[in-house]
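Removed: one protein chain of the complex. Kept in place: all other protein chains.
Order as written gives the chain letters A and B; numbering starts at 1 within each chain.
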Amino acid sequence: MIRPVEYIRNPPPAKISIEAWTEQFEKVPDEEIKRYTYYHNNDWGRYLFPPVLFMVYGARELKRLKLDNSFAALRMWGFVFNETERLFRAGQSDKKVIATMGDLGIIPIIIQSFPNCVPFYPECIWWTPFFRESTEMLDFATKLGIPEAACFSRAALSAFHKRAYFPRPEMVIASTGASCDDYSCIMQQVEDLGYEPLWIEIPLRRESQKYLSADKYENAGYPARFEDYLINEYKTVWNKMTALTGINNLNRLKDSIIKANRLRGMVEEMKNIAGQAENQPLPALEMMTIEFGNLYGYADMDEWINIVEMLLDLVRERVAKKVGVLDRNAVPVAWVTPSADPYLLNLVEDLGGRVVATEYVINQALVPVEENIDPFRALARAFMKSSLNGSTSERVKRITGIAGSGQIKGVIITNMLGASHCAMETRLIEKELQSVPVLAIDVPAPFGITEQIRTRIEAFMEMIR
Amino acid sequence: MELIGYSCAYVPVEILAATGLKPHRLLHGEIKMAQDGEKYARVDACPLVKSTLSYVVEHREEFRCLVGGSGCDMARRMFDILGKIVDIPTLVIDNPRTDRFSIYSDEIDWLQKELGNITGNKITADAIQKEILRWEALRRHFRTLDEKRRAQPSLISTADFHKAVVNYHKGEIDFPPFIPEKSSDKPRVYFLGSALPYEANPALMLFEERLRIVGDNNCGLSRFLNINCAETTLDGLKKAYYDQPPCIMKRPNRPFYEHVTRQIRELECRGVIAWTLDYCDNYEFELKRLENRIDLPVLRIRSDLSFQNLAQLKTRIEAFAEML
Partner (left out) sequence: MTELLTPRERFNLLVIDEKPDRCNVLPLITSHSATVTGISMREYYTDGVALARSQIAAIEEYGHDAISIFSEVGIIAEAMGSEFEYPEDDLPILKTPALDRTEVDKLAVPDPARDGRLHVYLDAIRYAYDALADRYPIFAYIPAPFTTAMMLSNPDRFLTDTIRNPDRVKATMEISLEATIRFVRDIINTGGLPLIVDPLASSSVISPRTFRGLALPYEQALIKYLHRFDFDVILHICGDTTPILDLLPDTGADLISLDKVELINAMGKLSKKMRIIGNYDTSAIMNNKPDEISHKVKEMVKLGMTTEKGYIASTGCEVPIQTPRENLKAFIGAAKEVGWYWE
């Protein structure tokens, strides 16, 4: 009945509305829809569905968002929005679902080296209230006793209680230490639901300073023993996973690292060429989603890698053709700390901005993991480049670097009220950036972006243009 | 004498004193200081942290060195900020949240070496022993006072105890304090929560108009008395500080609740005051769990370190006292 007369796999780049996506989707042949699956399941494992599906099922913000119109983006969004179902299907198909919390990017590499084990980050649920334009999950957390002036990641605690966003995890691995207090506090609450979290210590990354002399920092920029601490932690995770699965094969860990690096390499290339291209090849929201995929592949690393390959091809093609989704005169900015509200990224672009560089507190998920040394040490070294366990200056070094080069004209920092690191870092980041104009936005509760915020962004864009 | 400022209960004051500097616990906190601190941290930062920032900037000439711990994220980052805005050597020890003694031990070793280098006074075993004996003697004296506070009936008010404790934290250890006895049979309560700053004494006096605080687990009050260093060596010092009843930030924090509930029971308290600072995640997130675990009325007080609305606070305290 559906007769795709003109099926264009990659139309001229644009950001389009949900209605336009529905119309475009109708041209996609059935064979394409059947081709892409997660967990190699042809029954419930399809995911090539348009944004309207998720909008009808409650993701109200999709009505306002404009998304990239490429086939690759369709595949990405269908996959990402499908994650809740995927996690439940994992549980139904006897995969072990493991909640990893707090470390943002390294422990899943360990988990993924065990067959049929699916790691995920409950913290990433913090986007759900915003996509849904609903404070319900946040209000639920308030009823649980979490203060309202707490980071939106408190939605993760609601998700644990509701059991409607992921199946009961086989194990909870909670990383605490030199990291964000909000996560640590939420992880502690999870104990009351009958979990015994495996607590992992995140060491402080203490960088070399002029008056410190006792430790030899060598090239790493921190005392070597911090790597040793982390190695112990990762071995603890490994041993627990071995006990859970009966498998103990370090070659699998090496393979998992290689796979993670493949993904990280593609994303790094994408970020670099996109940031330097004449025209923005992919919108900021899609780019942020791609970056966060490095954390755990949205619960199917293999399929996610396939999707990113397609996206990279698309970005290369658009960059080569010098085409993109924004006005060529869009003002290049850097974005520090991910926005809990995806709409803000759309809005900045609508108001003339172009995000060419980011620091999304997940540096440890972006850097390559060394492949020619002991895998645990390699993971430890990668983690020690984390965004949150060291100083703020180090965190924004990349941004201050490109600020100095003139590649960006301004920096946007999104803050979440009550988030411990946001409260302490923003002024320092502004200071580090010196003469680069900075716009700090407090992300309001879901559906709370006001005319005032819009006006501020507009004025900022005008100022830095 | 030049000061060595420090923040965390896990930083051994004896090592700091062994440098020859005077240890000064960074527990300054009141609303004006907190507002001044907003030049360096956002409005939704802990008011104690903001106060400390502005205090250190204003008194920078007095400090030779600063030492912090990574226990609380905002407190750790406070030192990150201080390192950029004042030209004072700033050291932060990694105070592990989980039970990892080896990390703590290595960090204390590192602290000892670095402080020696920075101050030019190598911290020897003898120096450590000497300071352990000095500070342990002072803590013994305070324990005696604390026993009177905890006694049935309580003989010393916590407000007066706090005034004396302030001297300890400010390194004024040469004159053991005297605290007048004021017996009270007002309802006995336990005090816990965010660290109580030096300037909070009026709040304590207000509480004790109708109640008597007989015990606490608070960095600004008697928490330091848990340090019992029997072995006068660096190793003994590490164990004493590491083994103190855990801070609420430790993970898992079950041992914190075990300790607190045991104290409440032993002290025959009839209620608990949970005093939290604005944006103090580590306590604010736990208030409901606290109430569930302590089968007693809990008075929740949230503070931004302004003690302006004392009338309203007074009414709440009176109502709470009536309930007890």
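Here is the rule we use: contacts are C-beta pairs under 8 Å (C-beta built on N, C-alpha and C of every residue); 3 or more make two chains touch, one makes a residue touch a chain.
Since this is a predicted model, take the numbers as computed values, not measurements.
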Chain not shown, its touching partners among those shown: A
Listed residues A:His161, A:Arg225, A:Arg377 or A:Arg398, member touching the removed chain: A:His161
Residue of A:Ala14, A:Val52 or A:Ala445 touching the missing chain in the full complex: A:Val52
Option touching the unshown chain, where A:Glu133, A:Glu227 or A:Glu394 are the choices: A:Glu133
Hidden partner chain, residues of chain A it touches: 1-2, 18-19, 22, 25-26, 30, 33, 44, 46, 49-50, 52-53, 55-58, 60, 63, 84-85, 88-89, 92, 132-134, 136, 161-164, 167
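Going forward, only the chains that are shown with their structure count from here on.
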Residue ranges of chain A in contact with chain B within the complex: 144-147, 149-150, 174, 176-182, 184-189, 191-192, 197, 199-201, 203-204, 206, 209, 211-215, 223, 225-226, 229, 391-393, 415, 417-418, 420-428, 431
Chain A partner contacts - residues on chain B that touch it in the complex: 39-42, 44-46, 49, 70, 72-74, 76-78, 80-81, 83-84, 89, 91-92, 94, 96-98, 100, 102-103, 106, 110, 113-114, 117-118, 249, 251-254, 278-279, 281-282, 284-289
